[in-house]
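A short worksheet on the structure shown next.
Only a single protein chain was left out; the remaining protein chains are all shown in position.
Coming up: chain A.
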Amino acid sequence: MRRDPPPQSDPDRREFREEAESLWRINLAPATWAAHFVTSYAIAAVVCAKAPALLPHARLALLLATGLALAVILWLGWRAWRQWDYRTTGDYTNALGEAEDRHQFLGHAAVLLALISAIGVVYGTLPVLLLESCR
């Protein structure tokens, strides 16, 4: 499965170079989910313990937080989709050892993680929508 490195233009090389990537980046979408989750939990806990009367406001705030989290994840996902570049390369598996494969693979993984994080955020919002009291 060895193949010669394809001739690359300079901008390509710059785009695929190692320093431009980081393993952290694929974690950003899940981290957004985590932040949303912790915020929801913390706000619900504090409000229910200290000021149950404020719950309607808290729910509104949490819905806003959900909107924000989804927007962030969407943006991350869109960037990753561009990085994956599936539409133009048609390369789905990125199984080769070239810089370009690695670049697109990280994009692909990030797209998928954005997807699952978005689902996680939506699930995490359901209780806010469905439950109207602390007890």
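Observations on the structure shown:
What we mean here is this: a residue touches a chain if its C-beta (ideal position, glycine included) is under 8 Å from a C-beta of that chain, and two chains touch if they have at least 3 such contacts; residues count from 1.
Convention: contacts and distances are computed from a predicted model.
Per the UniProt record, the chain missing from the shown structure is "cytochrome-c oxidase", taken from the list "Ferritin", "methylmalonyl-CoA mutase", "PqqA peptide cyclase" or "cytochrome-c oxidase".
On the side of chain A, touch with the chain left out of the figure occurs at residues 1-2, 18, 21-23, 26-27, 30-31, 33-34, 37, 40-41, 44-46, 48-50, 93-97, 99, 101-102, 105-106, 108-109, 112-113, 116-117, 119-120, 123-124, 126-128, 130-131, 133-135.
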